[in-house]
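Only one protein chain is missing from this complex, and each of the others stays in its spot.
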Amino acid sequence: MDSTIAILAILDGLSYAALVFLVSVGLSLIFGVLRVVNVAHGSLYAYGAYMAATISLLVAPISPWLTFPALLIAALIIGVFVGGLLETFLLRPVYGREEVLQLLITFAVFMIMDNLQRLIWGVQPIFAAEPVRLLPNVSLLGVTYTSYQVILLPLVALGTLIGLRYFLRHTLSGAVILAVTEDREAATAIGINARNVFLITFIIGATLAALGGALASPTTSLVPGMGTDMIVLSFAVAATAGLGQIEGAAVTALMIGLARAFVIYIQPELEVLVPYLIMVIVLLVRPMGLFGVNKVRKI
Amino acid sequence: MGALLGAAGLMAGPAFAQDKPKEVKVGIATFLSGPASVFGVPAKAAAEMIAEEINKKGGIGGVPVTLSFIDEGAGGEALVSNFRRLVQDEKVDVTFSAISSGSCQQLAPLAEDLKMMNFMWDCGAASILEAKKYRYNFRSQANATPEMLAVLIYLLKTKPDFKTIAVVNQDYAWGRESWEIFSTALKQMKPDVKIVAELFPKFGAPDYSTEISRLMALRPDVVLTTSWGGDLDTLVRQAGQRGLLRQSTFVLGIGETSLQRLGKDLPEGLIVGARGDHWFLHPEMKNDPAFKAFNEAFRAKTGAWPIYSVYHMQQAFSALQGAYEKAIKTNGGKWPTREQVVDAASGLEFKGWGRPITMRAEDNQGLEAQLVGVTKADPAHNFMVLDNMMLFEPKSITTPPGQKSVDWLKTLPADFYKMNVPTFKHGG
Partner (left out) sequence: MARLSNLHRVLIAIAIAASIIVPALLPSWTTLVTLILAKGIVVLGIIILLQAGQVSFGHAMFFGLGAYSVAFWGKYLGTGDLLLYIVIAPVVATLVGALVGVFVVRYREIFFGMLNLAFSMVLWSLLEKLYHFTNGADGIRVARPTIAGMAFPPETFQYLLLYITLALALVASFAVQRYLDSPLGHMLKAIKTNETRLEYLGVSARKVLLIGYIISAFLGGLGGALVTVAQQIATPEFAFWTKSGEFVFIAILGGTANAAGAFAGAAMFEIVRFLAAAKLANAWQLILGVVLIVIIMFAPSGLIGLLKRGAASEGKR
């Protein structure tokens, strides 16, 4: 392989990894605190995308630059309202119950949201590319990239990573969330209100999923079923990294993004296989994930 | 015991109903969910509109038509179960199924088992009717072979000098098979062309950035894609955003359905196929008042001009009407049995909203003309229209009966594409 291709593949991998990171870090965060695998996470991604497109198409005639805040607003609307409602009315009643029931509640939510999405936004592909058009293209080695994809997306992902780190390490709410992630019993014993922590965490996680979708919306067609693949991909990233691992999710997303990009250049037929192959290999060697701490068996 | 009971139940139903029935029941399999609903939902709207129109005019042979729909998107189990329900419980008289070649592969043998006349109204895999001789299954349109050949010949006629080509197709039967047809024929007619990349991203892939980077680095003269729906929209838009559409000549094998959605994002000069001679500004039809009225009515109902799946639906209804009318005539004006209708459908000539179509008797394959053109801006529309349209006669570009497409394509002479094909200007 020559160096040109390597550089191109790194750029492609980077922008892909940025989106995957945003979605999977939300999933990871939710699992870390609530111990729930949120199967509806991909639906939140899809709703974030659809909501962003809806708002963008509304505000674009006023000023195309308004589509940038629209992406953020869409993510917040979906994260806070849909995420908040899900946690309060569907997850809260089953916290004490078996894990499989909690998981299945989110599976049911996934089916319902998938169906509602068709009823709300229809089946025809929707496209709202304004934000990509506004930013200039950049050229490298004769290949044109949109700066939206190779500059903005990685920057947002990096910002999210730094922001999350700061929030968790340097704010009180963050410290509380971390405490619950590390040891739920002890945290509740010292009087931490788990109910609020769960709600806040779920909303943050849901907002991140929706933000991933909102940021993806200018580059892709919004179609029924778009969330289905995202769930399992972000799940692969979160599990490979170690559930609950923020930085780990970033590194793993980057690893999977780069591997995927290189594979498309060298042996495109293997593209779909790559993330899952990495997942199997990593989990066989380190079931707690690359960055997870060893809590695999609780005997 | 149950077997006997069940078999008896099967026999009792349809066979001798020669009195005029109260209704002709049509069961239609189409996508109401999933990505392919971009074809299925407009086609359903069309079916309702067409049935209403037929009934307004007194129905088929004086009998009104009623419709039942089943969703191809609900998965294989539900599709097969519901097909049986339509045939065995609702006792439909004919089925139109389906859009996806996968569904057709699944339902055609079942229809044959159940002795149910079935029009494969939209699916394109040539192999279905080439692998087996069916009595009850017909195709009321062309198949992938003439559809791709027309696009290839158009490319060879209009851009004879290209040296390299890349393909980006969806990874499923249509994407693979259409490329097999295209590349096999290409090797016959222009063996010196180099294929620089064969990319088959997953069906429904949300992002083609890496594929596009690779294509930009490879700089092929031509990029072929037979993708459709959201996949095509994403690919073309991402390619457009990064200038790839101007760097290489893009050939959108079945791009006709995406033109209205893609709007002004498309540049001029892209080669676009239509899976038949389907175009709401069909050069030979556009002044036909009935055609115009149909298009306007469809637009009023759905907000968009008809796409090929809408015209395919019309063809299935035209074929049905034609078969019944022919059977009634042969039967001396009396209502025909189902078997007589099936006999009548064989070799039937009928007309949809394009040139006349024949379902040839040897293999029940429809012979349908093909329309290919290039994109051109027209101030009257907020999307690209087709210009320099070529209309291909079906006979010469359809695999002869009894042969397999891939074998036949390998016998094509190098100058095959030099055939005479009339060209029509937009608005001309």
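The first chain written gets the first letter, and so on, giving A and B; residue counts start at 1 in each chain.
We take it that a residue touches a chain if its C-beta (ideal position, glycine included) is under 8 Å from a C-beta of that chain, and two chains touch if they have at least 3 such contacts.
Here the structure is a predicted model, which is why all the values come from computation and not from measurement.
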**Fill in**
Check: shown chains touched by the absent chain are A, B
**Message:** Out of A:L103, A:L134 or A:L168, which residue would touch the omitted chain in the full complex?
**Reply:** A:L103
**Request:** Would you mind spotting which of B:D19, B:D89, B:D161 or B:D192 touches the chain that isn't drawn?
**Result:** B:D89
**Touch list for chain A against the chain that is not drawn** = 31, 35, 37, 39, 90, 93-94, 97-101, 103-105, 107-112, 114-116, 118-119, 228, 231-232, 235-236, 239, 243, 269-273, 276-277, 279-280, 283-284, 287-288, 296-299
**Request:** State which residues belonging to chain B touch the missing partner chain.
**Result:** 1-3, 5-7, 9-10, 32-33, 69-71, 74-78, 80-82, 84-85, 87-89, 101-102, 105-106, 109-110, 113-114, 171-173, 176, 200, 202-203
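One rule holds for everything that comes next: only the chains that are shown with their structure count from here on.
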**Asked** For the complex, which residues does chain B have touching chain A?
**Response** 32-35, 37-38, 41, 197-202, 204, 206-207, 209-211, 213-214, 216-217, 229-231, 233-234, 237-238, 241-244, 261, 265
**Complete:** In the complex, chain A touches chain B at residues 4-5, 8-9, 11-13, 15-16, 19, 118, 123-125, 127, 129, 132-133, 137, 141-146, 149, 216, 219-226, 229-230, 260-261, 264-265, 268-269, 271-272
